[in-house]
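Apart from one protein chain that is not included, each protein chain of the complex appears where it belongs.
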Amino acid sequence: MIERHASVVVQTFVRVLTPLAQLFALYVLAFGHYSPGGGFQAGVILGATYILLALALGRDTLDRKVNQPVCVALGAAGVLLYVLTGVAGMAGGGTFLDYSRLPLPVPPVRARYFGILFIETGVTLGVAATLIILFCRLGEQESGR
Amino acid sequence: MNYPYWVAIGLLMLGLYTMIAQRNLLKKAVGMTIFQTAIILFFLLLAVKRDASLPIVSAADVDPARFMNPLPHALMLTAIVVMVATSGVALAILIRLYARYGSLEEDVIAERVASDETDPA
Amino acid sequence: MRAHLPILPVLLPLVGALLQPIVGLASRHVAWPLAVATVVATAAAGIAGLLDVLARGTRRYPVGGWAPPWGIEVLLDPLSAFTVCVIAVVATLTLLAGGPSARTTYESEQPTYYGLALLLVTGLLGMVVSGDLFNVFVFLEVASISSYALVASGGGPALAAAFRYVVLGTVGASFYLLGVGCLYALTGTLNMADLAARLPAATGSPLFGGGIVFIVVGLAIKMGLFPLHGWLPDAYTRAPAPVAAVMAPVATKAAAYVLARVLLYVIRPESLPVSTTLAWVGAAAIVTGGALAATQVDPRRLLAYSSVSQMGYIALGLGLGVQDALVGAYLHILAHALMKAALFVVLAAAALDGRGPTLVALRLGSRMPITGACAVVAALSMIGVPPAAGFFSKWYLLQGALAAGQPILAGAILGGSLLAAVYMYRFTEAVWFGKPRATGGPPEAPMPLLVGLVALAAATVAVGLSNAALVSNVLGPAAAGVGR
Partner (left out) sequence: MSELILAGLLALLVALAVVAVRAPDLLLAVIALGAYGFVMSLIWAVMGALDVAFTEAVVGAGATTVLFLAALLRMSRRRSPAASPLRWVALAVALGTGGAVLGVTSGLPRWGDPTSAPATHVSPRYLVRTLSETATPNAVTSVLADYRGYDTLVETTVILTAGLGCWLLLNPRRR
């Protein structure tokens, strides 16, 4: 069982760090166009903030914040967002995943830029949700069985 | 000088040896990770161009010889993710195995599985 | 919609799989109907794709609108369209037939089970239609990881089998990736058509031979080819009955297809001794797998070793590489998928009736006459009795072996049939004869299981009867086109 960490310093630090790390995840997601980074890294960082919460404040805190079946469904929804972006390209007359045909009021090259942003958001959601599920399930205590 | 490839080959052999010779299943999973990263290292070595910079371009129509090859980078991002996914499932199986058979040693588990199969509880 | 036919066999099961956990939040009872509807739509798209390809020729679909080799292309030609149909149709029937069995095995976890099963189908179909070697690797991993989890969900002994499967499967996938890396280092491209154009100029490099050997070894592990079949018998024996019924018929076929694609389309087979070796390894697999199957007491393990033997036929046909042998190998992909699906569904029916995992305890003939009759049809096809599909695929293989001047390989094909007669006789005898043991359940299997099973058995005979039309319209062009 992962217990709440005894030190108040650690607890407070994690409470402050968590939102900042989540903000950083958003930055990594959005700035992947220009610098190293992107959906996967952002998703892992976002997922890791929840793991950090569990490590510092105990599993109970995580279990209060995370509804596991909803989390699995969110992971699937992330991948679905990716697929739907691709299907929107088909609806615009292109092939699957052709972002230049996305129904957006911008020129085709710019539409590709936004297409990448959409799918990276889906990736972030999928990866973060899955990582949380993996951690919840791998680290679950024995007593439930 | 192809010495970085030799390191990749050495790690590949170490990982493969561990996956077969280690009787502890968690060690097999460790060997699996080393084996996979060796292949990723091999692939990435193909992307290197001497005296080239990061594949982030600031102007159109640049000279491609001045930037690293971005294709192996993108492929190996995928391979790393696949590797972690495999590890996750392998660990889940190990947890269940340990909970059921109380051991991670290959031969101990094989013995207990055999008695399970002749006498299904 | 016609423009998108090549991608639909991947998109439909993927969307179906993604919907499972979301819809599962509301109700677990819609999981099975939703899954069956998904694979029915996939099979319909696959058949439409095959008809389209036969009428109008090969379709190349650039995903993302990027022309190959810069983007990834999806390729629908007679061979890939045919394999898509085999996998989608058989998956439809096994998911339908496995429903009652999955309900008792998974209960509230059904959405997760069907999500993984559909991801397995997505992975296999994605491997088949892909025209890009690295893309094949990624789909291969979707199929593999879902298989690992599905096998392991049997618990107990299945966990040990699943871990072995993970280790060997990872070695196989990594070898494949290493081989792709070699070919990439040699040519700078991953697109199959582009590779086929650029490789002939580079056959002298050790990267060429090495790359192909690594790819072939990796795929041989994934298709359970003797002597690299180590993961297969335990995995198929210990997997839950519905999982074995879905996996066993199709999971190894996609790897066999990729092997055919790489050997016959990307490289020229005559340039390497790999093909001849493959034919001899196939012959060894036929005999060894058959002999091992004949000695088993567990019917599931018997069928698993029979799969090792039957994959040998496919490898033998691909290795020979002559027109008739290729037709035989492709027809055997279809025939074996149908009959092996029927036999594993029979075992799922027996398990539902509470019958134990030994041949002696099977005995369901007089209690389940329809199920038993289907088992006999599939068994006869496995042995190679006309007019079942299994006869014709072996007939073409035999013709091919003789045409290639390989009487010993032809002998192995016949010997494999004799061994199949032995082990399928033992199986059928166990199903039909012996004193039926009264158990609590109702006689005969549940309706959805029977529908799927009868369809599989009927298809085995129908494919046999219509083999001439199938060969001249689909498989002949596929075999000739690949050798192009």
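Order as written gives the chain letters A, B and C; numbering starts at 1 within each chain.
Following the convention adopted for this analysis, contacts are C-beta pairs under 8 Å (C-beta built on N, C-alpha and C of every residue); 3 or more make two chains touch, one makes a residue touch a chain.
Bear in mind that the values here come from a model prediction, so they are computed numbers and not experimental data.
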- line: Displayed chains that the missing one touches are A, B, C
Task: May I ask which residue of C:S153, C:T288 or C:S307 touches the chain that does not appear here?
output: C:S153
Task: Pick out the residues on chain C that sit against the missing chain.
output: 14, 18, 21, 63-64, 66, 69-72, 108-109, 112-113, 115-116, 119, 122, 126, 134-135, 138-139, 141-142, 145-146, 148-149, 152-153, 155, 178, 182, 184-190, 194, 198, 205-211, 213-214
Hidden partner interface residues of chain A, rising order: 2, 32-41, 44-45, 47-48, 51, 68, 72, 75-76, 78-79, 82-83, 86, 96-97, 99, 109-110, 112-113, 115-116, 119-120, 122-123, 126-127, 129-131, 133-135, 137-140, 142, 144-145
Task: Provide the residue numbers of chain B that touch the chain removed from this figure.
output: 1-7, 9-24, 26-27, 29-31, 33-34, 37, 40-41, 44-50, 52-62, 64-65, 67-78, 80-89, 91-96, 98-99, 103-106
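The rule is short, and it goes like this: only the chains that are shown with their structure count from here on.
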Task: Taking CA centroids for every chain, report which one is farthest away from chain A.
output: C
Query: Given the two chain pairs B-C and A-C, which is bridged by the higher number of C-beta pairs in contact?
result: B-C
Statement: Expressed in whole Å, how far the mean CA point of chain A lies from that of chain B is 23
- prompt: Rounded to the nearest whole Å, what is the centre-to-centre distance of chain B and chain C, using the mean of the C-alpha atoms as each centre?
  reply: 27
- prompt: What is the distance in Å between the mean C-alpha positions of chain A and chain C?
  reply: 35
Message: Multi-chain contacts only, two chains or more: what residues does chain B have there?
response: 92
Field: chain B residues within the chain C interface of the complex
entry: 16, 19, 25, 28, 32, 35-36, 39, 42-43, 46, 72, 75, 78-79, 82, 85-86, 89-90, 92-94, 96-97, 100, 109-110, 113, 116-117
Field: Touching residues on chain C, where the partner in the complex is chain B
entry: 134, 137-138, 141, 144-145, 148-149, 152, 155-157, 159-160, 162-163, 166-167, 170-171, 174, 177-178, 181, 184-185, 190
Query: For chain C, which residues are in contact with chain A within the complex?
result: 3-4, 7, 11, 14-15, 17-22, 24-25, 61-65, 112, 115
